[in-house]
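For chain A:
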Amino acid sequence: MLDFVLMIIIILSAILALIQKDLLKAAILTGFSGGALAVLFQILLAPDVALTQAIVGAAIIPVFIALAVKKTQREDS
Partner candidate 1 sequence: MKLYDQIFDVVKQFKKLFSPGPVTNADVSGSLTAEMFLIVSLILSAILLRHINILLAGIVTLILAVVLISSIPLIPKFKLEQEDSLEKMLFYAVLTLSIIVVFLYWGGNLV
Partner candidate 2 sequence: MAQTQLAILLTSIALVVIGLYSAIFIDNIIKKIIGISFIEEGANLFIVAIGYKAGGVVPILMPGMDTSWFAANAAYPLPFGLVLTSIVIGASTLAVMLALVMVLYRRYGTLSTKVMLADTSKQEEYNE
Partner candidate 3 sequence: MNELIPLMVIVPLISALIISAFSKFNKVTKIFALIVAVCLPLIPLLSNYGLHYFGGYQPILDNVTNVVYHPAITYSFTFLQQVFIAMIGILTFLVVFVYLTKYRKVSGPYLFLLFLGTAAVTAMLLTDDIFHMFVFFEILALAQVGIVAASSIDYSYEMALKYMILGSIGSPIMLLGIGFLLAITGSVNVTDIAAAVHNGLVDIKSPVFLASLGLIFFGWLYASGFPPFHTIKSGIYSKAEPHGAALLQSFTVVSMISIVLIMIRIYSSLPIFEVFIVFFSILAMILGVSLALTQTDFRRMIGFLAVGELGFIGLGIGLGTQFAITAGLFQALNEIVITALLFIGFGAIVEATNEVDTRKLGGLLAYHPKVSLMLLLGGLAMAGVPPFNGFQSKLMLVQASLSCGFPELSILAIMVSIATFVVFVKTFYVMFLRPKPNDLEVEGKEVPRSMVFAMGILLIIILALGLFPDMVVNGISNFVGGIL
């Protein structure tokens, strides 16, 4: 059951990230999507991939995006 919930979280947060006006919120929602993907990898019997995805998808990529947003502009105009 958990896996279906996770898939819905992944797709919903992906769509929500793309319709945000605030780019920082979009970055955080990308992290949501990546984190849910990491848990899904754990359910799919791939613990090593889940660890990497948890670090890269839930921490590094949102931080990169947030840094880029900080150096540029925050609103999507």
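On how the list was made: all candidates are chains of the complex that A comes from, given by their letters.
Simple rule for what comes next: a contact is a pair of C-beta atoms (placed from the backbone, for glycine too) under 8 Å apart; a residue touches a chain by one contact, two chains touch by 3 or more; residues count from 1.
Just so it is clear, the model here is predicted, and its values are computed rather than measured.
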Chain A in this complex touches just one of 1, 2 or 3, namely candidate 2
For chain A, which residues are in contact with candidate 2 within the complex?
3-4, 7, 10-11, 14-15, 17-18, 20, 23, 26-27, 30, 33-34, 37, 40-41, 44-49, 52-53, 56-57, 60-61, 64-65, 67-69, 71-73, 76-77
